[in-house]
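The other protein chains are all here in position, but one chain of the complex has been omitted.
The chains carry the letters A and B, assigned in the order they are written, with residues numbered from 1 in each.
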Amino acid sequence: MTVHFKQDKPDESNRLDDMRQGVIGKALPRVEGLAKVTGTATYAAEYSIDNCAEGVLVTSTITRGEVTSIDRDAALAMPGVIAVIDDPRLTTRAAQGTADEAPQQKPKTVCYWGQPIALVVAETFEQARDATKHLAIEYRVEEGAPLDPNTVEPEEQEDETVHQGDLAHAMSEATHSVDVTYTTRGHASAAMEPHAAIAQWDGDKLTVYASLQMLNYNISELADALDMEEGDIRLVSRFVGGGFGSKLGISEEAVAASIAAKELGRPVRVVMSRQQVFQCIMRRSETTQRLRLCTDANGTLTGFGHEALVSNLPGEEFAEPVLQSSHFLYGGENRELMLKVARIHRMTAGSVRAPGEAVGMPALEAAMDVLAEEVGIDPVELRLKNIPEKNPEEGLPFSSHKLAECLRQGAEAFGWDRGPRKPRQTREGEWWVGTGMASAARVHNVSEAKARVTLKPDGTALVETDMTDIGTGTYTILSQIAGEMLGLSPDRVLVDLGDTRHPRGPGSGGSWGAASIGSAVYVACQAIREELASRLDVEEAELDLSDGKAGSGESIVDLLDGKDLAREGYYEPGDIADDYTASGFGAFFAQVRVNRFTGEARVDRMLGAFGFGRVLNHKTARSQCLGGITWSIGVALTEALEFDPRDGHLVNPDLAEYHVPVHRDVPDLDVIMVEERDPAASPIQAKGIGELGMCGGAAAIANAIYNASGARVFDFPMTPDRVLAAMPD
Amino acid sequence: MRPFSYTRARTLTDASQTVSDDRAMAIAGGTNLLDLMKLQVETPSQLADINRVGFAEIEDTDDGGLSIGALATNTETAVHPRVRADYPVLSRAILAGATQQLRNKATNGGNLCQRTRCYYFTNIDQPCNKREPGSGCGAIDGIAKLHAILGTSDQCIATYPGDMAVALSALDAQVQIATSDGGSRTVPVRDFHCLPGDTPWRENVLEPGEIITAITLPAPVGGTQLYRKVRERSSYAFALVSVAAIVELEDGRFSRADLAFGGVAHKPWHDPRVADALIGKAPSPELFDRAADILLEDAQGFGENDFKIPLARRTLHAVLEQAVEEAS
Partner (left out) sequence: MAQTISVNGAPHSVPDDPRVTLLDFLRQDVGLTGTKKGCDHGQCGACTVIVNGVRINSCLTLAAMHDGDEVTTIEGLGTPDEPSALQKAFVEHDGYQCGYCTPGQICSATAMLTEIANGWPSDASETLEGAVEISGEEIRERMSGNLCRCGAYANIVAAIRDVAEQSA
């Protein structure tokens, strides 16, 4: 029985707070923790399947053109090599998040250097990998593919454009103004588990063990790619070794494994090499961002301009949504926002953790620091002064808004000195030491979601959905939500995720997982509660459940009469999204040291304060915040994709030369979770937290670099060469 | 990896015979070789595993120096009591490189032979004169942030990526080599690596069949010993610029200034004129600048790595300032 709930108005009842089990929000350890720490959690490539052949993708060595021939004889003559597959259904890019249809296919048409064009299958991995180097591939090269986003005429993303008032006039009339341009380099998700799939056919039924974030979309994307019915496909992703956007859409190895397994009549595993993960999946676009900000004498914004240039391949709909939070974070009646996309032939641009704000917020918040200096006020004060009452463009109310509290609590806990700020005030040996801060903002998303909850006669509950847990804590929070609602200890709740045989969840992405699937579980549990209440002949509101018993003493097991009690919850966001602007907010504070000789910058300590609705598990939510702050350090200091200027190939496609932060880059971090209930965000009053923690943090570090050393750098990441170039003597 | 036959060498002679064939290679730690074999940058048809032929001892030499076996690991070397006490610059350089896991496996001989990290060298679908003579240099007009500013050629601008050899160069260590005829020869570390010139594929002076057996360090040199590595993250990254320094002052003037530089050339860079400029002089920022002027007289950037020229100057300043402070 499916119970449908569509949220059309705010829910102030905060029902979870009325429950008696007392586990919601608790800092419980992860239910799958022991499996992860003992190496017994099974990831996509690790299913033990008999007679499994090994496939390795072959990638193009040209930028644009056609594969005219593949001479496979030499490869097929090699020991163990079974097949060379160049089926036109092979996909050449990963699907964008929520695409719901197959990405680009026809592998003979090459659009970027490193694009998959074929698959070699052999008995062993070493045989297959070696054979990929023995194919004689001929191309017809189409010269002149544009590669530099700054040399093509970009397309305007019109739905992002805002012209409100007259910004140019406001800038010229304002007491204080800044007009600054920032750049950010491309980023890679670089999830630790490479993309992997094992495909296995049983007649016309296909099972794929894969590493994917959104099975609910991936199943239709795969079905579309293979021209199959969804009902004939099963996807399994019980453990996902990190996603960060890179596994939102069906990726090339899953489609290739499926095609090969069918053709060969035996299971096939395809695991991307690390280099292929870098080249064939998604990059976050580089950006160029112009910020124009102006205020009156007191520092109140009168104008706000944010224009950004990003890039992607021709035909890709995704454009890094740089301006997403700029639309509502600060006031200023004269507004100019514009997003442009340059069509170039670098690898596909798509979602990487916190698409948009991950790079838009650092630029905006670095510009705000320049503005604070120009106005001559404390940068915390400047933010507090400019928090709008309502969305300054659409006039919508905010569903909840904790920016001011985050700024104040963060400043207090960090020990922020609100006195006059001047750069280069503190030196410790070779190091200049300083502090910086920034606001955090990330739009809140929710998605429809389904989950089935079954109360079992043995006194346990089972939660089933094809939702994934990519490290965010989904297994654990769902056991807490169901446990709270049904009066069970969470260890009596079994959560079964990552299997499309279960009801469709929302998928993990856009920080929407917890609020969306949590709401579906909540809706299902609410329906079970109603059934239990009716069996007890009481109102649901009067039903007190805890530790397997109703308040009146009856055991839940006795009410089941030996039978399962199952409900499927179907949560739909509803019209409420049109009535409110919903976002997570926060503040970052950082202390940074900059070497006066070498320009090396190191973060000494960092704090983030965040408001994101109800906290479902203080341990896993805090971890999400820590992860976000850690990514902020990468954006600020180390991470940059480098592309060859002549053929656009990714020059640093590995973890030695693409510098994700290492342990030593990350100091002790403090997290403050500003507890709130957001009645419009979801029926469980929770918002997302997977991304907020990195939306602006890089600016706190950039601003601290300036405060420490006097180097005002306008390019992220702030590597020693750039800091030195900007450092006064 | 291409298929290869694997043999475990029992003796050095075994190993030497095997690797006389130019399609065969010796494998010790394997941390660099296997990395490159997976990329098919290296495609030996035969691997001679030399891990059990001995030459792993670290022992005193007759003249009070120290002989470090080629097959001793980087870790065994860095933590050896005599290395820590008498050659701290070597411990420091090793500890600044790679990670504990890699240093636990990597051997000293292999580390000397470590190949460049040039992006075009490691990508077999790009031109590289080092990997494929005559194919061109991808880096010169490409992405060259990591690349050399000294001793480059129009064939190659790659750097030697290691840290250990930079310290060995400052220490004026000697490489002991077993020759293919059963004999041996000694080459100063400073002469072991080659500049790219017209033969960028030739990275060191080893001839076919030759195997490094040990590195000998001179009798303890004392002084203040420092290794400074500038990198883009705080650990586990190759040097943008590094400096190994052994410095002594007498009566407020430099009496010793052995300096070697990493990240700037196809070999650990040692320019005797730098010491000449410093010795006998009292430390001052102006003096350090003159030393840097000499060091960088012929430095040439390739756009993206232009910053290495001022960075090398500044790092030299930092190291000399620290050394003077510690020495006095």
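We take it that a residue touches a chain if its C-beta (ideal position, glycine included) is under 8 Å from a C-beta of that chain, and two chains touch if they have at least 3 such contacts.
From a predicted model like this one, the values you see are computed outputs, not experimental measurements.
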Neighbouring displayed chains - absent chain, whole complex: A, B
- prompt: Of B:M1, B:I124, B:C194 or B:I294, which one is in contact with the hidden chain?
  reply: B:M1
Query: Considering the whole complex, which of A:L301, A:V380 or A:V660 touches the chain not shown?
result: A:V660
Message: Looking at the full complex, which residue from A:P10, A:G65 or A:G242 touches the chain that isn't shown here?
response: A:G242
Query: For the chain left off this view, which of B:L47, B:L195 or B:V230 is in contact with it?
result: B:L47
Message: For review purposes, identify every residue of chain B that touches the missing chain, sorted by number.
response: 1, 3-6, 27, 29-31, 34-35, 38, 47, 49, 51, 75, 78-79, 84-85, 88, 91-92, 95-96, 98-102, 104-105, 234-236
- line: Per the touch rule stated above, chain A touches the missing chain via residues 29-30, 32-43, 45-46, 48, 124-126, 189-194, 239-244, 271, 273-274, 470-473, 619-620, 622-624, 626-631, 654-656, 660-664, 666-669
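Going forward, only the chains that are shown with their structure count from here on.
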Message: Residue numbers of chain A touching chain B in their complex, please.
response: 61, 79, 126, 129-130, 133, 430, 595, 597-600, 602, 637-638, 642-646, 649, 651-652, 656-657, 659, 661-665, 719-721, 724-725
- prompt: Which positions of chain B touch chain A when the two form their complex?
  reply: 1-3, 38, 40, 117, 119, 123-126, 138, 141-143, 145-146, 230-238, 240, 307, 310-311, 314-315, 317-318, 322
